[in-house]
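Excluded from the complex is one protein chain; the other protein chains are retained at their positions.
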């Protein structure tokens, strides 16, 4: 059975699922992540599923469980990179993935975690946009 | 019912012998059905080609329209039918042009009252019926291809997904949305979100005259799918009648943001991004 690697980057655990997972692999990932969160004390988990070509009810349930378990362990989970065709399917399947936060890509996922941790957007983002258009001023 | 070899031989001779009279009379008959929508010389050219086609097929020994010997005739009939379909003639008018051949031949047979002539004629009419059916078939197929082409063109010219701001894309929907088009548009929108990395999308339906349950479902599904991908959708430009319909149909828009106009939607999205839209101070000129 293959195993999905969990990488630690700063305060974030990054998981990029690059294989067509067996159910057992998904369950293993769920366990690995819980242990890694406790071992590292990370407060954010990003799961990149841009390489997955389907999300069926099993994968959906695993993602939801990971998010719930992480929350109990004081870590926020963001699922990033779901493909359009993949995103249309769970809707029809009746899978709503409640409690899972999502972002378009890893960058936005990191931003989202930073935002929810500090309660504000990262400060440097503010300056870049400021000069671009005088009609739209960021609120202080 | 296939012709006997003798029958096709005799028919070939008959068609050859009376070629000119036949073409003239045939063109005249077809002209009546088509009511002057084609010129006489054009009609005569067409019927002459057909007459020659039939004659050659019989001379080559064709006993059935499906035979190898009638391949050229089949191609001719197909071509004629396809042309007529594109010119906007009805299937009826096209088939009648072929059926008229029977009447013409009857005229040529004259007063001959022997059994053999009768047999020939019956066999011949069966052959012509096949030919007319073939034109009918081709006609329908050409028209279907035309319709499919047009539908595709419509889809293509349908809807651009435009970038409104850094991180904000919009789809201005214009015209009637059927289920197929709604699906294409929505798939394109989702793809654009990924390609541009935009976390916000505005679906503007100002130009949509009516929304039925299916279309509303498509829009809702798109919004949910976009959320799964990590993007938020705002629906703008809902007209009063459409709002009425949505409520009457019992469609739940739930917690999806709806705004009256595209401008409101943009302001709302910018606000969520911690922007505030204010009037710029004018400098004296």
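Letters A and B mark the chains in the order given here, with residues in each chain numbered from 1 onward.
Assume a contact is a pair of C-beta atoms (placed from the backbone, for glycine too) under 8 Å apart; a residue touches a chain by one contact, two chains touch by 3 or more.
Criterion: contacts and distances are computed from a predicted model.
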Given the options "Membrane protein", "Serine/threonine-protein kinase RsbT", "Peptidase" or "Phosphate transport system permease protein PstA", which would UniProt use as the protein name of the unshown chain?
"Serine/threonine-protein kinase RsbT"
Hidden partner chain, residues of chain A it touches
20-24, 53-58, 60-61, 84-86, 88-89, 92-95
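FYI, only the chains that are shown with their structure count from here on.
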Cα centre of chain A to Cα centre of chain B, whole Å, reads 46
Hey, which residues of chain B end up touching chain A in the complex?
165-166, 187, 190-191, 193-194, 197-199, 221, 224-231, 270, 274-278, 280
Can you list the residues on chain A that touch chain B in the complex?
78-80, 82-85, 87-88, 90-92, 96-97, 101-105, 107-109, 121, 126, 129, 132, 134-139
